[in-house]
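Everything on this sheet refers to the single structure shown next.
Some chains have been omitted; the remaining ones sit where they do in the full complex.
Naming follows writing order (A and B), and every chain is counted from residue 1.
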Amino acid sequence: MSLFGFGKAQPTSAERISAVENELKVVAEMHTRMVKICTLKCVDKTYREGELSKGEAVCLDRCSAKFFEAHQKISDHLQQQSQQQGGGFGMGA
Amino acid sequence: MDPTTGLTQAESRELENRLNKRQVKEFMNLFGNLVDNCFTSCVDDFTSKALSGRETGCISRCVLKSMATQTRLSERFAELNASMSAELQNKGR
């Protein structure tokens, strides 16, 4: 997940810290989004039980695997697109 | 001095720095929302842990359509914002 590489020759101390911090932030946000979506997709909201059923647990496992695959596919997609068009996905400001 | 913003050169540079950070953050949000939206809309079958052909196709089309939506709305936004700013300027701000 190296979205924030060291492009320049000699990054400053602040830049090095920010780069590592940003990579970790990307991972943390991805985690948060996955939890939110897969909970929505798999967990029954009536809460008759305090434990995950077998079906819910299996659904969560598969959902997380599919989420990673989709995440990777969309990331590749955007990278291709931006190489072809030189951007175009943004505020255009 | 920039006549539009009233900032000195040093201030403009500092502002640019902060806007770059904001842009990285906004791109990450955009990407995250894209993943959320396309995964939520396209993936609903958890009998397997790999994306099906149908799901992969749906995700690709979702990414393309979302980028087209983003581009179109950004154009409209820029136009509407410009005409609103012109109106405010005429009123003496």
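Operating definition for what follows: a residue touches a chain if its C-beta (ideal position, glycine included) is under 8 Å from a C-beta of that chain, and two chains touch if they have at least 3 such contacts.
None of the values given here were measured: they were computed from a predicted structure.
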| item | value |
| --- | --- |
| Full-file chain stoichiometry, since only one instance of each kind is pictured | A x3, B x3 |
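Going forward, only the chains that are shown with their structure count from here on.
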| item | value |
| --- | --- |
| Cα-centroid distance, chain A relative to chain B, in whole angstrom | 17 |
| Contacting residues of chain A [partner chain B, same complex] | 4, 22, 25-26, 29-30, 33, 36-37, 40-42, 58-59, 61-63, 65-67, 69-71, 73-75, 77-78, 81, 88-93 |
| Chain A-facing residues of chain B, complex | 23-24, 26-28, 30-32, 34-36, 38-40, 42-44, 46-51, 55-56, 59-60, 63, 67, 70-71, 74-75, 77-78 |
